[in-house]
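Heads up, one of the protein chains got dropped from this complex, but the rest are sitting where they should.
We just call them A and B in the order they show up, numbering each chain from 1.
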Amino acid sequence: MAAPATALKVEQVAVSFGGLVALSDMNFTVGEGEIVSLIGPNGAGKTTAFNVVTGFLDPTHGAVSYRGTALNGLKPHQIADLGLIRTFQRTSVFPNDTVYDNLLVGLHRQGRVGLLEAILGLPRARSSQRRLRERASELIERVGLERRANDLAGSLSYGEQRLVGVALALAAEPSMLLLDEPVSGMNASETHTFVQLIRNIRDRGVTILLVEHDMPMVMSVSDRIVVLNYGRIIAEGPPEMIRNNAAVIEAYLGQGAARA
Amino acid sequence: MRTVVAILTVVAFASVPLWLRDPYLMNALITTGIFIIGAMSLNLLLGFTGQLSLGHIAFFGIGAYVSALTSLGFDAGLPFGFRIVHEPWPPIIGFVLAIVVAGLCGYLVGLLSFRVRGAYFVIVTISFAEVVRLVALNWVELTQGPLALTNIPSITIGMPGLGDLTLRTKLQNYYLVLAVAVIAYVLISRLVHSHFGRAMRGLMENETLAVSVGIDVTKTLTLAAVISAGIAGAAGSLYAHYIRIIDPEVFAFINTVTMVIMVITGGKGSLAGPVVGGMIFGLLPVFLRPVMAPEAQWIAYGGVLIVILFVLPRGIVPSLAQRFAKRRSRVEAVAPVAFVKRDAKEHA
Partner (left out) sequence: MSEFLQHLINMLVLGGTYALLGIGLTLIFGIMNVVNFTHGVLYTFGAYIMFIVVHQLGVNFFLALPLAVVAGWLLGAAIELILLRPLRGSDIDTTMLVMIGAWIAMQSGALWIWGGVAKSVTTPFPEAPLVLGPVSVSWLRLFVLAAAAMLIVVTYLLINRTKLGCAMRATFQDHDTASLMGVNVDMIYTSTFAIGSSLAAAAGALLGPVYVIFPQMGDLAAVKAFAIVILGGLGNITGAVIGGFILALAEELGAGYVSSGYRDAMGFLIIIAVLIFKPTGLFARSERVG
């Protein structure tokens, strides 16, 4: 099997806040249709890397490109327009709207009609509205939240809110999905269902970059893993290789463990 | 259901002149209606984008002055020896220009609004209104300053087959204001239920997430500001042609506060809120006038604003709607799921 075409390319990216170096010389790529995980101990720079890729943070140095388009200087909503969609650790829903309305907001990119058409309620705007409603129901079904569709998103459990977050990201029709610690706070069975969901999403042709703490989950779902520590990449490769990598074990368990 | 209530309300308002003959009350209703249009436009910003514009009266006043000057004509000097001379045009063109110019000002303020939010935005808007007031006060050649623009003509509408109709009487103006109010209401309603409206709500509730699903902050907020300012400008134009005299006092901060009180009391973020709040605070002075000095009334208004914020922070309409919904859901016996406090720790 030939190596997949490169989707995301991160080249020599460095970020420093004042004098504090958060990332230095980070290079990695994600191929089309791959599931790649970014792991590392707390403070290793995972979220920083994520924010750079999605345009929420400008790198001090280096370049990020997606399918050949340079992302430097693009605003988050412009990057979203390229099909690169992310989820968030904390702020994953619009809390005062129902799950269903959350999805309608998430479908923003599909619902664009002219202002006049929307205000005058022209047929095109109406049929677009109808399509959006169908699509919202579909997405809710896909993440398994049918029974919660009319509840306020803020009243959902933590795990359920994560699912809404993923559905919101899917609503934007991503060609690549970036998930920021999606299973933290989920119990084992929720996590298991979530892994199925991620595989299912990938099987529909969506590339996935994952930042996650849950090692068993990462090991089971990833095609490739990139390990960060102190802002640098210390290892990269398929799960079985990472599992036995001395530098990774040292980073996670401390130096004593590696020597022992 | 909702449409039925709306149509019944419009019919009820339309029937008022049939049984109400008191010119003083009619006058109060017309000015109340004009202020309700202003309050609805303020609600579009405050209630649906979360931006508190405390200079909203500037758009109203700009609309009033543009409309009045268009229909009166003027001859004013500009710097470097230029002069601008304008012959009077029909007031209806003034009405349209009022919307356009106010909308343009809304665009400028909207451009600022994404640079500065919250308290800063509030202070920018107050400053904007004060600068406009000082210009109206000091550019005497154009605005007559404190002497006021007088003899502003009434609005004339060309009726097909009937010739021109000049709206001079209270009755005619009442229906004009009602018509504009209904149009503004429908416009705002359509807007907030469209995907533009959902983008606004999304930005208000969770800006980061909204941006990540592809919502353009600048475009959405400026659009809301332009439409809001345009509607306020229309209200100002109606005001100028009905009262037929305007002076820089139209820009007084207290007028913005009146609109804010209407919106907060009725319920921000609710379409009917400004109408309910506006009716209360527009007509209250009529009934309070015999028993209370104006200063005492204002003390009461300030007090009411505070009390509403303490006991009914969401306003009358949303609170009633919630009570109504609760009664219905109690029948269905749906237990609310416990709120989960989110983990506040963000891992780097």
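Convention: a residue touches a chain if its C-beta (ideal position, glycine included) is under 8 Å from a C-beta of that chain, and two chains touch if they have at least 3 such contacts.
In this text the structure is predicted, and so the values were computed from the model without any measurement.
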Worksheet entry | Touched by the hidden chain, restricted to displayed chains | B
Practice prompt. Quick one: say which of B:L8, B:I84, B:L165 or B:L309 touches the chain that got left out.
Written response: B:L309
Response to the item:
Filtering B:I62, B:V101, B:V124 or B:L271 for touch with the omitted chain leaves B:V124
Response to the item:
Of B:L112, B:I157, B:V186 or B:I243, the residue touching the omitted chain is B:L112
Worksheet item: Going by the touch rule given at the top, which residues of chain B touch the chain that is not shown?
Response: 50, 52, 54, 112, 115-116, 118-120, 122-124, 126-128, 130-131, 134-135, 137-138, 253-254, 257, 260, 264, 293, 295-306, 309-310, 313
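Everything that follows uses one rule, which is that only the chains that are shown with their structure count from here on.
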Item to complete: Just give me the whole-number Å value for how far the CA centre of chain A lies from that of chain B.
Response: 41
Discussion item. Taking the touch rule as given, give the residues of chain A at its contact with chain B in the complex, in rising order.
Written reply: 22, 42-48, 54, 56, 75-77, 80-81, 85-97, 101, 104-109, 111-113, 115, 118-121, 125, 132, 151, 154-158, 161, 165, 168-169, 171-172, 181, 184-185, 213
Item to complete: Provide the residue numbers of chain B that touch chain A in the complex, in ascending order.
Response: 187, 190-191, 194-196, 198-199, 201-202, 205-206, 208-217, 223, 336-337, 339-340, 342-344, 346-348
